[in-house]
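I am attaching a structure below and will ask some questions about it afterwards.
Removed from the display is one protein chain of the complex; every other protein chain stays in position.
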Amino acid sequence: MNDKPFIDWGWVSRHLDDVAELIGQHLQLTAIPVAIGFLIALVLATWATRHRRWIGPITAFTGLLYTVPSLAAFALLIPITGLSLLTAIIPLTTYTLLILVRNIVAGFESVPADVLEAAEGMGYTSRQRLWRIELPLAVPLMIAGLRLAVVTTIGLATVAAIIGDQFGGLGQFITEGLQTSFPTKIYLGAGLSLALAFVADFLFIRLERLITPWSRSRAGGR
Amino acid sequence: MHSQTTGHAVSRSRAATVEFDHVTKHYDSVQNRRGAAGAVDDLSFTVPAGKICVLVGPSGCGKTTSLKMVNRLIEPTSGRIRIDSVDISTRERTELRRGIGYVIQQVGLFPHQTIEENVATVPRLLGWQTARRRERAHELLALIGLDPAKYARRYPAQLSGGERQRVGVARALAADPPIMLMDEPFGAVDPIVRERLQNEFLRLQEDLAKTILFVTHDIDEAIKMGDLVAVLEVGGKLAQFGPPEEMLANPASDFVARFVGTDRGLKLLSLFRVGHLPMAEFPTVRVGDDAGTARRRSRTHAFPYELLVDDGRRPIGWIPDKAIPEEGALTADQAVPMSPRLDRRTTLKDALSLLLDANVQAGVVVDRHGALVGVVTVDEIAAWMRQRNASLGETVEGRDGTGASAEGGTEDRRAGPHGVDAHPAPAAADSP
Partner (left out) sequence: MDVIAWFTDPAHWSGFDGIPTRIAEHLVLCAAALLAATLIGLPIGLYIGHTGRAANLAINIANIGRAIPSYAVLVMLLPISLGLAPTLGYSPTIGLRIIPTFLAMALLAIPPILVNAYAGLQSVDRDLIEAGRGQGLREGQILRGIEIPLASSVIVGGFRTAALQVIATATIGAIVSYGGLGRYIIDGIARNDLPRVVAGAVLVAGLAIAIDLALAGLQRLLTPRGLRRPTTRGFTELAEVPQPAAGGGV
């Protein structure tokens, strides 16, 4: 049996600032792609809801991007972007697109037709309708999409470290741990990325409840 | 941008005349494939200010299309719609809509806004101050019978179907528009709630006197709600336009006759109440009267019963002529227990039904203290209706084909839900 402990807590306590730095990098590696992805998805989804024949092609294209396994996607970019930060950011961004576009479109479509008709009939301009009715009502599904995108990206961001150590993030602990056969680092990287994903998931559920008080207080909801 | 609009009391503001002038709407095949509403063919009629005009017809007859052309959710292919003589196509769409109340079947309350915010929708669009919007919303909630303290902060999902419909009406009234468009506003609730909402709304309308265009596919609702009824047939042709009595008494075509149904005679009866009948003084005998005098008097009229009343003229029952004793005083136990007791507000349809049910010729009509008003017989009801229909027929013939007016022939239109003659309908406003 292996008598070395899986996790060397002494090492951990001596390297807390490294841990904090890598968590920070990981959050950055998650936030940037999700933010960019959300903006692109918002444009694509708004376009698709207004020009319905584009829904098919947009879904097919973002689906194709989603199908490429993460390690392959990072690898494919190396000849183009080298080992710059873009090599990690671009695939992580494209992964969010399918989820976000689909949820934003579903969000817009979830706005009941009678609500839109009432708004138009009462004299909302189309811009007022978008901002005051459609967007607020699409929020629950948008948030659900963001939640999924964030959690997925947290997981995929660890894979980027396989390509190289310049991206940082918790994947770097894992890779270094594997290279040096140091389980503490492996567990630290893996455990923290898992924890990060769950915390983000939880926070988004709270966020959604917080900003959609109307759906919480449903009379006889399911 | 944001316009003026000063505050209005809840009761009685302005109303406007709505005029359809040869309005036609065609759909090309592409639009039809998208499930567009029915077409409309050369529609002309005028709704006088303060009246409820019900558009009724089978599905695909263009009634909803007609309604939506008034607030320009749909643009006519040709023809004009005028509000107080102003062609609506010259007005800016959103500004026009903010001045027209709009109620739809599925209500369309904004699920993410509280009831108070929902009601204050148009005032907000018009740029009212927060405090004033609030005050107005609370005022309207009270008006429709929802306690503001309890309901203002709720969300639509927390309301019952009937409550949502009422909020929909309140929202449409918020900026005190002269015109309301109502598209099957009570169509999504169960029949009992619907009946209550209809009555409440009619009561409200007595004070509000808005000009209302009301769409329904339910002929009974049309008859009940309409001062005027426009029957449309498939293809969007106006089959008949006029007061509901006229439509029931003299359907303009086979289509209208079929649409109103074979029981239109009974429907017509439901429009009138016992108080409409001319009730002559009815001879009575009083408890304690001398039997001999009563006996002699009974021979002066053909009716084989005497009506016995007490000192307060409250009817006790009928005494058959033959059962009147030779002498002594009349007592209560000599009378046969009474046939239906009606009051002035009983509809003629109900009165007739009660009479037939009790298998009697005559019903006693009493006032709210139980004192005798008169007696109604089956024959009198029948005779009165015959006479009415005859006079209606004359007015219809004397009218021009477009049916441009609401006045005519129906001076004593049935009362609102309160009862007879409590609110004689105001004379129709002058048309342009």
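Just so it is clear, A and B label the chains in written order, and each chain counts residues from 1 on its own.
The rule is short, and it goes like this: a contact is a pair of C-beta atoms (placed from the backbone, for glycine too) under 8 Å apart; a residue touches a chain by one contact, two chains touch by 3 or more.
In this text, all values refer to a predicted model and were calculated from it rather than measured experimentally.
Q: Considering the whole complex, which of A:28, A:46 or A:59 touches the chain not shown?
A: Going through A:28, A:46 or A:59 one by one, A:59 is the residue touching the chain not shown.
Q: Looking at the whole complex, which of B:17, B:46 or B:106 touches the chain that is not displayed?
A: Of the listed residues, the one touching the omitted chain is B:106.
Q: For the chain that's not shown, point to the residue among A:36, A:85 or A:194 touching it.
A: Going through A:36, A:85 or A:194 one by one, A:194 is the residue touching the chain not shown.
Q: What does the interface between subunit A and the hidden chain look like in terms of residue numbers?
A: Touch with the absent chain occurs at residues 1-2, 6, 55-56, 59, 63-64, 66-73, 75-76, 78-79, 99, 102-103, 106, 110-112, 114-115, 118, 137, 140-141, 144-145, 148, 151-152, 154-156, 158-159, 162-164, 171, 174-175, 177-178, 183, 186-187, 189-191, 193-194, 197-198, 201, 208, 214-215, 218, 221-222.
One rule holds for everything that comes next: only the chains that are shown with their structure count from here on.
Q: Cα centroid separation between subunit A and subunit B, in whole Å?
A: The mean C-alpha positions of subunit A and subunit B differ by 58 Å.
Q: Applying the document's contact rule, which stretches of subunit B touch subunit A when the two form their complex?
A: It comes out as residues 68, 71, 73, 93-98, 102, 104-113, 121-122, 125, 154-159, 171-172, 181.
Q: Taking the complex as given, what residues does subunit A use to touch subunit B?
A: Residues in contact with subunit B: 112-125, 128, 133, 136-137, 212-215, 217-219, 221.
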